[in-house]
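With one protein chain held back, the other chains of the complex are shown just where they sit.
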Amino acid sequence: MGVKRREFLKLTGLISLGSFLPSIKEAMAASVPLLKKMAESPTICPYCAVGCGQIVSKKGNKLLDIEGDPDHPINRGALCPKGAGSRHLADNPRRITEPLYRAPGSDHWEKKSWDWMLDAVAKKIKKTRDDTFIRFDRDGYEINRAEGLAYLGGAAHNNEECYAAVKFARALGIPWLEHQARICHSSTVAALGNSFGRGAMTNHVIDMKNSDMFLIMGSNAAENHPLTFKWIMEAVEKYGAKIISVDPRFTRTSSKAHYFAQIRAGTDIAFLGGMIKYIIENRQYDEFYVKNYTNAALLINPNFKDTSELDGIFSGYDAKKRAYDKSTWQYQTDENGIPLRDETLNDPNSVFQIMKRHYARYSFETVSNVTGVAIKKLKTIYDLYSSTGQKGKAGTILYAMGATQHTYGTQHIRGYAVIQLLLGNIGVAGGGVNALRGHGNVQGSTDHGLLFHDLPGYLGLPKRKEKTLDARIKDKTPKNYDPKSLNWWKNYGKYLTSQLAAWWRETDPRVSYHYLPKLGPHKNNIPDAGSNYSHIAMFEAMYQNVIKGFFVMGENPAVSASNAGPARNAMANLDWLAVLEIFDTETASFWNRPGINPKKIKTEVFLLPNTVWVEKSGSFTNTGRWAQWKNKVIDRVGNVKDELWIYTELVKRLKKLYSAGGTYPDPVLNLSWWDVETERLPEAIAKEINGFDIKTGKLVSSFTKLKDDGSTACGNWLYAGSFTEKGNMMARRNDVDPHPAKIGTYSNWSWNWPVNRRILYNRAGVDLNGQPFDPRRWVIKWNGSKWIGDVPDGGSPPNTIHPFIMLNEGYGREFARGLLDGPLPEHYEPYESPIKNPFGNTQINPACKIWATPGIDIHGNFDKYPVVLTTYRVTEHYLAGQMSRNIGWLAELQPDAFVEMDREIAKKRGIKNGSLCEIIGARGKVKAIAIVTGRIHPLKIMGKTVHPAGLLWSFGYKGLVKGDSANLLTPNIGDANTMIPEYKAFLGDLRKLEG
Amino acid sequence: MSTNYAIYFDSSKCMACRACQVTCKQWNDREAEITENRGSYENPPHLSSQTWLRITFHEDKEERNDPFWFFGRNSCLHCTDAPCVSVCPTGAMAHVNDNYVVVDTSWCIGCRYCVKACPYEVPRFNEKRGVVEKCTFCVDRVQNGYQPACVKSCPDSALEFGDRNKMIRKAEVRIAKLKEQGFSGAEIYGEKELSGQYVINILLNEPEAYGMPSNPKGTGKQLAADWGSGVVAAAVMATLPIAWAVNRRMKAGREEK
Partner (left out) sequence: MSGPIVLGQWNFWIVLYLWFVGIGTGAFLTAYYINKKGDASDLLARASWIGVAALAAGSLLLLIDLGRPLRFWHMFVSYRGSSVMWIGSWLITITTILMFIVALTKSKGVAVLAAIGAALTASYVGVLLTVSAIQLWSGTLLLPWLFLASAFTTGAAALSLSKNGSRHADVLSEVGKVYGILELIILILFVFWSFAAAPAAALSMVAGKYIGALWVGVLIIGIAAPLYLEIKSDKKISIAATGLMIIFGGLALRYLVVFAGQ
């Protein structure tokens, strides 16, 4: 019927006088022009850490189109809604384009020139530093800390910017150095580092296509890392893989899962402990793997006592200090220092037997009573997942904040590690413990050590006792006597020396070592000050007036900090706050928030507008450790400046100020900064990160070329090899999979640490002859003379070294003796919990720090707050929201903060679906729209009915759409090892506000 | 260029990330709407001249063992027997290359008859421009060898694009597999509806659960019946009763005289 009419129309010749697409006349001629041009410049998506490729087109300096890069191996042209809408992140009238200053007591921003702003900020930094600098503590140790300066942020920034920031901050002696990684995956780093040797995602995104089974627990991958589902669904469709979703509510991930279990928030270790017991008792583990590649056969000090014997604590506990003495957790060794083994796994002191005894208490009944998951369902899931212990089967665990943000976050992830080691799922394609990281470059910012306890490359910030460089190196170089253990950290000295040489090039590293701030107790009114400068501690200290100057780069703690109410108030105690941002955020405008009188806030605020991802060059490291280079596409808008330019200008000014005198000026005056034009800074910094020979200036090809005599400079040994004489390896764009088994390594696409090895611990994926366990999806293979496939973890022939080269014993650790809260994961209840811990008389993690600042650290109990709350985000909103709530296309999708609850509690409280309601906790109140849903069910916990509810936390008082942040409710209590706050399980109640 | 492409949407694979929804706005330069949370993730609540595609969220009303949350795709289905095309008084709404339904906004007069005629409430009025706008099948992209923006952006192949016959065959295989997996209500939508549509939907439930009519009315039959009724009404109502009434009155009048 179409034909006739068109012919008629053609005859009349009267159609289409205009030219707007789609014009039928043109359509009939079968050549409608593209609405806009596309596909000019590739870049990497600025949102999450999946690291998708984008292509950008522009007209003049105006962006026309940003869509998925079809050549990019991870996303092949697809994007999630944030990536798809990212054009309006750059091209957005809400961006700040002029430097803004807010005077003390003022109620508005004033425009200022960059010169004025930078002069003022530099002077503020110097004054605060000079006023609060401590050269020597009271015990006479040299500590060089500027106690009144704090720095926060970096995960949304390029590697080069993070590296410059850490160099800048440490040269100033800033001890309060933190960023998003602390509150998102710090527990991952501790757990995976202590289990396998490296604190990062073991495999990578594309590798998910090789899996037979996905346990997605503590992650909502479909929502928060949508492109992982490209590969998960490929595994499902092509190979019949199964998805198991374990979550406190039924999510969009669950909607695609084959099996779903609703778990009570905060009971993950109970769930995993039950699975470990099931695997051991039903002999589902991979016996060869467990004996040869893990420490299951190693013998532990006979004086070790387990939580099953000591009512919930391990041996060595000091209740007063809330800390363990770990001496009884160590291996028994022979006279050469090699750990003793029992190949039969029967020795009662063997890790295997200890583990068996430890998890004997995790029966189906108890686990079901604690988690709320029905026994039948537990059985199904345990059975299904443990089936991946068979040879040739690969199971993977995907997790994110749902796992990390607990008082026992590190141990939770250790639980995953134990299971994967038992099932032989580490080092194989489609296996691994896969931490899905949130921010686009949070892996990179972590690698570059924007954390109080660290330096780039996980070299750790020295302690005050380590008075000299030699002492530090001696302390950090682990001893090992097992000839088959590669013990990689024996190279520590080369890495640290080269780093010092990079930072203070003209200074002997033995001298510049003193420039670094040192950790160690220092008495002021903050408990544990001097050794805990973590995120929670930072805001507690700010609340108590210890911090005077605060420098924030692309982070929004007014929304994202735990117990955010006091955190917002704490900022009013600052003398000054400098914020590098693209939008005005809740943090930058904390003095102008609802219910607050700006006149009473004396803090000076500097808002420094900076660039978005397409306005600058640099690299992002994705969750799978791929460092991907992106080139600048458009010029900066308005009077916005490059972050690197801002740091450079501040360094220049500070050097000038300090040359006229000041407290301990040497670290600043001697600091090596780059003297190149802004456009060339990213490359210059990338080269320094990679490392070079100081004399010849030649870039090193790998970290094996680094020396400990000060002749090589290397900003971050992990990235050695990323920018070599062959060129910028991170910019490589070969989208052909070179792996013979086509497992999707794409090794010639970008570059990843370490040494472009795509699957970590891959030596654990082959037998003692170097032959892969899985002939179809093999990762590396010994062909008789060399390894083929991926880059092997250590190049020596099969069976000459143990597979976990970063651990000094060389074995993957089911039993990790280095953590602060125990060698084996044990279930403790969250800080606020509805029940008494049935696993022992120890209610919460005995080693985690309890904060008790009066008025802000309030504990809520079940009688008053009977709803178990958790927090999360959604596909449409990005973390603290400044990068999504300012974008109309995303704001329209999720316009309000919401709380999801089951139908029963809604009925009880009279709350109607879609109505505004209030969530009340011990520390605050939050308003949100109620989503009353069948996707959450009341749970039976130890005989009681417990109602779970969940809140979206990404809201605040700035942006196109506004609402309360759920973090007004979350407690300030952190994980024992890494102080990551417990965002994911706490108590509250619900109240209706409208009919 | 083949002219027989179709968009394929598989509800069983869609995870409702809504990349398609945003990409559609990005490519076609549509504005954001002011919305509010109505007790669901779904938003905006309707299609509009600024929202040509939206993902719909559906949840089982009854309690089950495991919740059931499924997602639909609400956009133009590009019908062969398209009511919007048939009712358009100017021909601005028309088929391009025999299949995709596109509105020529330079010719549209803004009568909104298509808005009322579409059983899926797809064409929408743009007050500012005074014309109706809707999904164009990204005809500009398709004719230049690119996939429609929504399809390209889909992370996990819930949306695909290809020869319509192939897509139908693919759908048949998929439906059989879904039925095996226990989705007894799975069905294809778009193969036969309105003489065939250029969006082939795989539904997990009956169309009504997605807010789509099971038996959308084609204009052919409807036109005949409605005009029939109209002409008969004119013939009957404008003759017999009036004649009778006038006669009766006239007679009465004459009798009175």
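Letters A and B name the chains as they come in the text, with residue numbers starting at 1 for each one.
Criterion: a contact is a pair of C-beta atoms (placed from the backbone, for glycine too) under 8 Å apart; a residue touches a chain by one contact, two chains touch by 3 or more.
Keep in mind that what you see is a predicted model, and the values were worked out from it rather than measured.
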item	value
Residues belonging to chain B that touch the chain removed from view	31-35, 44-46, 48-51, 83, 85-92, 107-113, 115-121, 123-127, 129-132, 216-217, 219, 222-223, 225-227, 229-231, 233-235, 237-239, 241-250, 252-253
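Keep this in mind: only the chains that are shown with their structure count from here on.
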item	value
Computed distance of Cα centres, chain B from chain A, in Å	43
Chain A residues within the chain B interface of the complex	1-3, 5-6, 9, 15-25, 27-28, 30-36, 38, 65-68, 70, 75, 77-85, 87-88, 222-223, 226-227, 229-230, 232-233, 237, 250, 252-256, 260, 874-876, 887-896, 898, 903, 912-915, 929-935, 937, 960
Contact footprint of chain A on chain B as seen in their complex	1, 13, 15-19, 21-23, 25-29, 31-41, 43-44, 59-64, 66-67, 69-71, 80-81, 85, 91-92, 94-99, 102-107, 136, 139-141, 143-144, 146, 149, 152-157
